[in-house]
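Note that one protein chain is taken out, while the other chains of the complex remain in position.
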Amino acid sequence: MPMNENNEFKPLIVAFCCNWCSYAGADLAGSSRLTYPENVKIIRVPCSGRVNPMFILRAFERGADGVIICGCHPGDCHYSTGNYYARRRMALLFSMLEYMGIENGRTRVEWCSAAEGAKFSKTMNEFCEKIASLGENVRLGDLRCKN
Amino acid sequence: MSHADNRAERICEISGSNPYMCMKCGKCSASCPSYNEMDIKPHQFVSYVLNDDIESLVKSKAAFKCLGCFACIERCPRNVQPGKLVDAARQIVEREKGGDYIQPEEIPALLGEDVPQQLLVSAFRRYRR
Partner (left out) sequence: MQRIGVFVCHCGSNIAATVDVKKVVELVRYEQGVVYADDYMYMCSEAGQQKVMEAIKEHNLTGLVICSCSPRMHEATFRACAAKAGLNPFMVEIANIREHCSWIHKDMEEATKKAVILARAAIAKVNLNTPLQEGESPVVKRALVIGGGIAGIQTALDIANAGYPVDIVEKEPSIGGRMSQLDKTFPTLDCSSCILTPKMVEVAQHPNIKIYSYSEVEKVGGFVGNFEVDIRKKARSVNEDKCTGCGVCQTKCPLGKTGKIPSEFNRGLGTRSAIYTPFAQAVPNVPVIDRENCTYFKTGKCGVCAKLCPSGCIDYEQQDQIVTEKYGAIVVATGFDIINLDKYDEYAYNTCPDVITSLELERLMNAAGPTGGHLLRMSDGKAPKDIVFIQCVGSRCADDRGKPYCSKVCCMYTAKHAMLIKDHWPEMNVTVFYIDVRTPGKNFDEFYRRAVEQYHVNYIKGQVGKVMPQADGSLIVQGSDLLDGKQIKMKADMVVLAAAVEPNKDARKIASMLTASIDNNDFLTEAHAKLRPVESPTAGIFLSGMSQGPKDIPETVSQAGAAAVKVIGLLAKDKLKTNPCTAKCDMFQCNGCSTCANVCPYGAISYEDTLVRGPGVNETRRIAKVNTALCQGCGACTSACPSGAMDLQGFSNLQIISEVDAICR
């Protein structure tokens, strides 16, 4: 379990951010110097609708403790409808993940516009706290190839 | 709208207010301290005048529940000033009792039981300037 010097659990969090709204929101959080924990790592995708459930499963399999998908607000999708597909797809995936024992709190979909740097940072802080309280995710770990 | 009954015109004349300016925002009723006591609310007073229903106004409790505080007059965004319409309705009631005008020197003699306080207060405020 990854710990810092104070022996606190440091969760590993993967964030998928759409290029047009939430990635720009994360940039704004950065340029406004609004901090959130280092353990959030952002992957840029063109649209939240691009996020294939496979990517999320892969992240959990490889040891991520939480995965968050950020997209444009409903109605604001750069590609009109991508976030709607993402929302439905993730609702299904998350309920399946819960069935598999990955708590609902480890997954999240959040809308964040390019102007919402503060919201981005707040969301990431909250999500990190939530994951830290849930502890390490070991559920899909046994799927990993051990050689 | 037709003025079959010219009491509506008289109310406008006495009050100097133009009820057509009203855009029915309700700020007068929102400001009124005796709102709960009034059977015809201040904003309705304006539309009763527009709709020529002066009979209801002069018979209403509202005309004499109005404190004459002038909050509605101060706050009306359209310069309709419903308080002046209420005041005019009261005057119509009094004038129609006979003897349209009173002289200032007659007032002390008239300060009897049957003259509503509000009317006097309003009258003083009205003629103060």
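To keep things simple, chains are lettered A and B as they appear, and every chain counts its residues starting from 1.
Operating definition for what follows: a residue touches a chain if its C-beta (ideal position, glycine included) is under 8 Å from a C-beta of that chain, and two chains touch if they have at least 3 such contacts.
Everything numeric here is computed off the predicted structure, so don't read it as measured data.
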| item | value |
| --- | --- |
| Visible chains that the absent chain touches, using the contact criterion stated earlier | A, B |
| Given A:L34, A:A118 or A:L134, the one touching the chain that is not displayed | A:L34 |
| Given B:R7, B:K27 or B:H43, the one touching the chain that is not displayed | B:H43 |
| Positions on chain B where the hidden chain makes contact | 1-2, 18, 20-21, 23-24, 43-44, 47-48, 50-51 |
| Interface residues of chain A (partner: the chain not displayed) | 12, 14, 19, 23-24, 26-27, 29-31, 33-36, 38, 41-47, 49-55, 58-59, 62-64, 75-76, 78-82, 85, 89, 121 |
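We adopt the following convention: only the chains that are shown with their structure count from here on.
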| item | value |
| --- | --- |
| Distance between chain centroids, defined by C-alpha means - chain A, chain B (Å) | 65 |
